[in-house]
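Other chains of the complex are left out, but the ones given are in their true place.
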Amino acid sequence: METLIRSLWHLPRDLVSDGYDQAILALADQVPMAINEYPTGTECFTWFIPEKWTCHDARLVTLDGETVFSYSDNPLHVTSYSLPFSGTVDRDTLFAHLHSRADLPNAIPFSFKYYSRDWGLCCSHSVKETLTDDEYQVVIDTTFEPGTLKVGEVVVEGESEECYVFCAHLCHPAQTNDDMVGVALGVDVFRQILAGPKPYYTYRLVILPETVGSAAWLSHNQHLVPQMKGGLFLEMLGTEYPHALQRSNTPTSQLDMLCELIVKEADEDAWSADFMNIVLNDERMFNSPGINVPMLSLSRVQKREGTQPYKEYHTSLDTPESVHWENLNKSKELVLSIIDSIEKNFIPVPLFKGELFCSRYESIDYASMFEIMNAVVYKMDGKRSIADIAKEARLSFRDVLDFVTILQKEKLVKLKPPVEN
Amino acid sequence: METLIRSLWHLPRDLVSDGYDQAILALADQVPMAINEYPTGTECFTWFIPEKWTCHDARLVTLDGETVFSYSDNPLHVTSYSLPFSGTVDRDTLFAHLHSRADLPNAIPFSFKYYSRDWGLCCSHSVKETLTDDEYQVVIDTTFEPGTLKVGEVVVEGESEECYVFCAHLCHPAQTNDDMVGVALGVDVFRQILAGPKPYYTYRLVILPETVGSAAWLSHNQHLVPQMKGGLFLEMLGTEYPHALQRSNTPTSQLDMLCELIVKEADEDAWSADFMNIVLNDERMFNSPGINVPMLSLSRVQKREGTQPYKEYHTSLDTPESVHWENLNKSKELVLSIIDSIEKNFIPVPLFKGELFCSRYESIDYASMFEIMNAVVYKMDGKRSIADIAKEARLSFRDVLDFVTILQKEKLVKLKPPVEN
């Protein structure tokens, strides 16, 4: 993941832009990926696709002709989707359009004006504080033109058409934990499951510009919605923090239960919270009225009240230098482990009646399996999944799975896929 | 309300009596009211209509011919439905039939013997304590004869036949908070909604003698019961206390939820309790087996254990002088506000899919409506009513209603009436 992230993070990946296209094409080299294109103006639920935006030049210049900062140094120096503007402005006018962060004086903030448009520049607060002249020259040379929003889609066909969707957004220019890392992790995970045996479920990875990208893809794939049993949004997985699992808007879903079990087993510092209580990303579109796919979100962020999810969030400090690569790798293993549990979370249907006569079955050891057997056997009612049983019995998913696997080998249960309520 | 109460409170409004009839006819002058008549002896569920009772005279007289107290001074001096009796009795015999309240020495208590009959007189405890003679003369000239129990019914026809019932009893002689005030408040509220636009639901106000009146009206209107979605009993709303909301026997009803929301919003000192834990009135008949209309009760009483709901309760002290008129007016506003919320508590059914693209809708301001939008939109599943959403999201009914109204104006939702389980 590190190489991929380092090669793409710095691109000016605005919603519909050459920088975004360059990134998605580079990703398509890494894994078999369909690129769905939605032209400017296409209606997508209540949304429409914006124009392609290009920034040719953006600078703040003193009347003496000295460049204070320039887009060529960092694409964050201009507000994403800024209107073009050129002219001399007094300092008050400039400051009304110049974004900085007093709390992070050396960071250029990420600002965007996708729909209610204006012109805007960004710089670090320490630079802003040097701006003492009465007037400055502003150069913002941007163009808006028809283009196509692009959604990359990786599909791992399973035996069933029922599918799980993984999602990450690619659209924040020159930023890394938000969410170049989610994209890279998703690509890596899907490369790995594509290489393995054919799974039971179908898996989809969608890489898109935030929100409008989900609206575009979902509105054009509504026939797939009934097949989507759940989803997981991936973001900010290279920070210093423990895992944070945000439940879906249907917290009783099998995937909600599974993720809660698996995440807690993998990371004892992990925490979880209800829908919309940790992050706000594309999982909102998937959980929304008329779609109602239970998509959770997995990230690494601090528990907080009103503060940023992590220090470098939405600033020029969010670079590969701030990524904890080991954490990112652990998160990848966790996502693989979630997929593994999805594949194995079946309903064990007993093929026997009565208390088990253990002495008859070679692989069942009465003494050592006494506890797990009692906890599992009397909950196997042909309706409870392995995750249901693990949750009710306060056991790990793995322990219940292992015992059910033994029962299956002894032909004492058959497995059937769970059905969502 | 005050004029009406002051003109009728003092009447000897016994169950079936001239005093009651005089009162109900006076009310029928205030608002279009049908008067349903049920003759003595009519079977009403397990009940039957008692005789009309008239007290022509009731007095305690010393052997010297001096009148100690008389019905002509206050109708409470005789037990309601007392048998006639005339004769000289020793003091012990007298005291076995003479009701007083040691805890309220200056109050004449309200006593009644509707069914297990006897003769009885009432006086203040301080008067009783002056009765030191060995013998007294009792004069109780009462008659029992066929009559008709009368139930006043005000109907506001709505677009739907589904209806809500408001109820108050008129039958306690010469008392005010119990429940002349509930009657007057009901009449005033119904006059107001009759004057306004045609409501969606039909509303019925029934004014009746306690319990047997409800049995009479309900047993003769059983075809209406399936249309009754809920009800509210009104009583003791002019005391000094905060509102007390007693839930129905079906506390999951839409009306239970609505009243709990609206009452708490209107009166921060309001308290609530389960069915039969605050008062016992006609709401029992409505909530009973075979009827099962979720009728709540709204009153102003103190939280108490075994004591009276308010100091003057069931005594001659319960006069207009003890009424807090401002409280009564506030309660009227509260009842109007409950009716308003009943009218507006619909189910918002989304006409859109996906997360909303706020920038597209003039009346939705993303920044200021962010919290309410997130709280409401993801709960609109076509099953939850506005009250359901407000309760689950711990928001006020008003806030949710306002946002749903905006969505409706933007043609993003349609509204349908809730269905009781």
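When the chains are written out, they are named A and B in that same order, and each has its own residue count from 1.
Note that a residue touches a chain if its C-beta (ideal position, glycine included) is under 8 Å from a C-beta of that chain, and two chains touch if they have at least 3 such contacts.
Since this is a predicted model, take the numbers as computed values, not measurements.
**Student:** Looking at 2 placed copies, how big is the full complex in copies?
**Tutor:** If we count all chains in the complex, we get 3 identical copies.
Convention: only the chains that are shown with their structure count from here on.
**Student:** Once the Cα atoms of chain A and chain B are superposed, what angle does the rotation have, between 0 and 180 degrees and to the nearest 5?
**Tutor:** 120
**Student:** So, what's the distance in Å between the C-alpha centres of chain B and chain A?
**Tutor:** Computed value for the inter-centroid distance: 57 Å.
**Student:** Taking the complex as given, what residues does chain B use to touch chain A?
**Tutor:** Interface residues on chain B, with respect to chain A: 350, 352-357, 359-360, 374, 377-378, 380-381, 412.
**Student:** Going by the contact rule at the top, pick out the chain A residues touching chain B in the complex.
**Tutor:** 44-48, 115-116, 211-212, 214-215, 218-219, 222, 249, 275-276, 284-285, 287-292
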